[in-house]
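Note that one protein chain of the assembly has been removed; the remaining protein chains are unaltered in position.
Showing subunit A:
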Amino acid sequence: MAFRDVNARRHIGLQQLSALASTGRTFLGPMKSHKFIVDEITKQSTLICSAVRLLESLDLTSAVGQLLNETIQAQNKEFKTGMSTLLFLVGAWSSAVVECLQQNIPVPAIVSVMSEGLNSCCERVQCLQIPIHDVKKELCSSRVRPKAFGSKTDQAGCDALTNPWDLLCLQRDISAAEEVIPINSCSHQGDYCNFNKLLVSPLAGFGSVASVVKAAGDKSSSALSGSGVSASSCVTRKLTHSRHFSTLRKGHFGGQQGNFQGHLSGPPADVCGCCGLGHLAVALSHGNQTSVKLLQSIAAYQQERAECSGNSQVNIAEIVTCCVLGLPESCSCVSPGFVTLVSPEQASVIKHFADKALRVLLMDGDLTEGYRHLGFNRPPNVRTVLEHPSPQGGRAGDAWLSRMLDILMSFEVNLVLVKGNVCKNFMERCVASRILVIGCVARDVLCAFGAATGAQAVTYPSQLNASSIGNGAWAELWKSSDGRAVDLGELLPARISAGGIPLLTAVLTTALPSKAQLLEDQFWTLLYRLHHALKDGKVFPGGGAVELLCLSHIQALAEQPGRPGNDRVVRELPSPWLAEYKPIVLQALASGWRQYLSVLLWNTARASSELEAGASVDHHLQKAAACGSPSAYILEEFRRGGVLRSGSEPFPEQVADLKVCDNVTAKTEAWRRALDLVLLVLQTDAEIITGPRRNQILNSPVSSEFMFL
């Protein structure tokens, strides 16, 4: 067992944290720069655009790396948003804490002041919360609506490339995408602290990769930067030479919103939000228009159902996604029922069904001969003896296939939805008998079909009885909104539905396979934001408003005598002693949000340098302080179109339209998780490696840092 003191002189753990977190800076804010992750061994690369995917792609064998990943995953699991904020603040706060340590501030003082400071800020920002119905009022309040997606933008789109600001965005996006992060680096095997090296070392093939990026950037840069992530349309507009994106542009800006509505057989997606969720979705989308439209459709559908049930929440369990490659993004839409990809053979079965009502079987395991339910252990000591071998007996597998098929035929089953895998031979036999079998169906989908058709899921076909079969499903081939051919290759989208089924599928279309994952992530992020906004019943004004108030609150706290939190605390430390360190530690806490705001300004190209961004933050802070009531000032600025505006805003009116909101709980939880992680690592003074790796550690270059028990 080895033991390492991580607290000697410099705090290795905190340094590791800030090094890891610095890789995610460009994911902050609405304009995220994409990254390529290149595997050094396989040379495969992945395009990513979020903190979660970034951490998933890195080898995090160190203890601190694992804790960071655990924290990000926990946030992702619950909220699907706020991970970039979390990652950024982890980085900013860990370097701020390292600076405190260098100034000889004792650990208990840092822990106490920072955690009380954060608690106090979380209480303070409560006054900024906007109740959901007020958001609707405020955002619906007349001015402007059509401009966001309408003709004005289109107009602006024409002079896109003549606008210097757009060119700036373009350049920044390309250069940011050049950041290549190698993983699987051979050099770091058994190496415990070379994080910086690992993260910044250029890999051998850097040049070629970079040129790939450049090429993509030159021709169709929105493949990297636009992609519906950008806050405003300015980035998307840049594409003029791409075949796909010229269609996209038409779809987005050509006033073809009718496409969506026309395609939906359900209620129209009312942009002015009679259901009220439309504008909320826009405000929470942070500029992601494709997802907004999908969400508005979903909200409209669910709203119609909710009128019966009285439930106004977005039900996530009733939504699935299906990625269709080969169509432009403008074809993305919401279809009622379950859309999935099927093989041409299955498609022919569907064509044959025509409008027939189908009898459904739901299976919650695999549909293979060898499958047994979880927890069933095959007895190892059973031997089967065949006494009279018959020459024509055939293979055992065939017997199973025939038996299963007989069962399905005898119950006149037309459609089988299987949670797990389906035996290929069985699939073929079913196609021949005109039975549609679909594998890898999510649990929620099975549940929805169970509720709508009365089917009861079974594990083995032998369990079938009359009551487990459902009735009244139908299947058809899915058609894109413009009726465009969807015969795009191996797999075809098909739509399976049943009367009264609440299930909705967001069909995400893209011409770029590498973007499929991104689109899906973005869609879910927005859906969860809306879900949590409704759950919280309130939202924060976005665009840095909350962070600005935190900064001004900390300034007030630092000047105020006494503790940041007014009530008793976990560990009592003498106040006069604490008072000496309070201002410095509070500044450390504030520096997290200050950097957050500067990077936000810089990432959205509203500042040309970090210095300028910092100055701008200070400027707004002074204005807030001068106003007397910072929260009132911030709310007023938000009403007037955004908190961190500057006089020289490129499109003042347009920015005013893009009023953004953030989730309340997701944001404060992200802060808390980030600070908890930093303080947890700060209070750790040793890393103990258990297990028999003594020799490996002894041979590693850092062996001198270890002691052995």
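Criterion: a residue touches a chain if its C-beta (ideal position, glycine included) is under 8 Å from a C-beta of that chain, and two chains touch if they have at least 3 such contacts; residues count from 1.
The rule is short, and it goes like this: contacts and distances are computed from a predicted model.
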item: The complex's invisible chain, by UniProt name, from "Proteasome subunit beta", "Molecular chaperone MKKS", "DNA topoisomerase" or "Ubiquitin-conjugating enzyme E2 W"; value: "Molecular chaperone MKKS"
item: Touching residue (missing chain; options A:R305, A:K535, A:K623 or A:R672); value: A:R672
item: Selected residue (touches chain absent from view) among A:L14, A:L67, A:V98 or A:I469; value: A:L67
item: Residue, one of A:A354, A:L386 or A:A626, that touches the chain absent here; value: A:L386
item: Touching residue (missing chain; options A:L325, A:I407 or A:C447); value: A:C447
item: Touch list for subunit A against the chain that is not drawn; value: 1-3, 6-7, 13, 61, 63-64, 66-67, 70-71, 74, 77-78, 104, 106-109, 111, 115, 119, 364-365, 372-379, 381-387, 447, 456, 458-460, 462-463, 467-468, 565, 567-574, 577, 580, 669, 672-673, 676-677, 679-680, 683-693, 697, 707-709
